[in-house]
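Only one protein chain is missing; all other protein chains are in place.
== chain A ==
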Amino acid sequence: MNGHHAMPAGDRPGIGPPLWLLAELTYRCPLQCPYCSNPLDFAQTEQELTTEEWVRVLRQGREMGAAQLGFSGGEPLVRPDLPELIAEARQLGYYTNLITSGLGLTEAKVKAFRDAGLDHIQVSFQASDPELNNAVAGSRKAFDQKLAMARAVKEAGYPMVLNFVIHRHNIHQMGDIISLCERLGADYVELATCQYYGWAFQNREGLMPSKAQLQTAEAEVNAYRERLAESGSAMKLIFVTPDYYEERPKACMNGWGSLFLTVAPDGAALPCHSARLLPIEFPNVRESSLHSIWYDSPGFNHYRGDSWMPEPCRSCDEKDKDFGGCRCQAYLLTGNADNADPVCSKSPHHDRILAARKAADHATAGLEELTYRNANNSRLFFRG
């Protein structure tokens, strides 16, 4: 017997339901990570959705078939209505994930969220030691707080997922990072190499690891995996390698408007959390129902199917596999979101990826030279 099934059909031929809903509750955050995926101009975001508006979004999403729900941000803990939203979501039948920096969390909240029905808390770290962690996060007390909260999460009986964003300044710590996770009793460890959108794109030269760094890290992860297997440990290591070192693009979001629906703090509905940077008009949950947004809005239908594809994607026999890669990456690197993702070696713009790799071999910038994600820096991106 094999447990899996083909994907379900939705309300329109060829369009399945949005099985994953990401609720970005706020862009406010106590940390300043220079690889944040939030928009550069987040500080000009208009009023956040109210509790009632979020509840309506959760209900509509669940009705359409969404089963996985992420509470993210910014730092979702800054919303005082988080316990209420968790309880509503759980009661609707969502599997609820809280994606947090751990700042603002307390043992009492960890337990209260559990009582409200929260299924999982993912705590992010910036490094395996306090000095580097706090320098990247732009916060002096972050590391100790994260450690305490990781322990509280474990203590309360949640499955434990620890997330580390990997870049050239912490990629040498792979062994230490995994060993820290083992000591904390993690079930899953996400070693997610930086993806270059938002602030990370702005800081790409100062973040992107070199090929040599990456190869060393991969070898270290693989060796650790073998040790874990030998010791019978169930801890799973998920190493997301950077697509800048691939020759074929990733099947971004499993296809545009295929599974994922992000709702931004101001109600903008997006096919992924970066899509806001594209020159496309996206609908808002304040004006339309999630159903009409998902199935009928021009924004969500823009890159569905393959009739929009130019060459080399149009005639490519892999177009059903990777959907031409990532629209945001195509836009950021070529100025036109219709183009093939330049990660693809068939792309006429692949030289831009090669140039980034070359730059990574010679980069010397220190952490202090990065642009940190905070409201002051954000204002520079819309005041002109």
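Basically, a residue touches a chain if its C-beta (ideal position, glycine included) is under 8 Å from a C-beta of that chain, and two chains touch if they have at least 3 such contacts; residues count from 1.
The definition used in the following text is that contacts and distances are computed from a predicted model.
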| item | value |
| --- | --- |
| From "ABC transporter permease", "3-isopropylmalate dehydratase large subunit", "PqqA binding protein" or "Ubiquinol-cytochrome c reductase iron-sulfur subunit", the hidden chain's UniProt protein name | "PqqA binding protein" |
| Touch with the omitted chain, as defined above, among A:104, A:130, A:159 or A:175 | A:159 |
| From A:68, A:216 or A:254, residue that would touch the chain that is not displayed | A:68 |
| Per the touch definition above, residue among A:97, A:329 or A:347 touching the missing chain | A:97 |
| Contact set of chain A toward the excluded chain (per top definition) | 1-5, 7-8, 10, 17, 19, 64-65, 67-68, 70, 93, 95, 97, 119-120, 122, 157-159, 161, 187-188, 234, 236 |
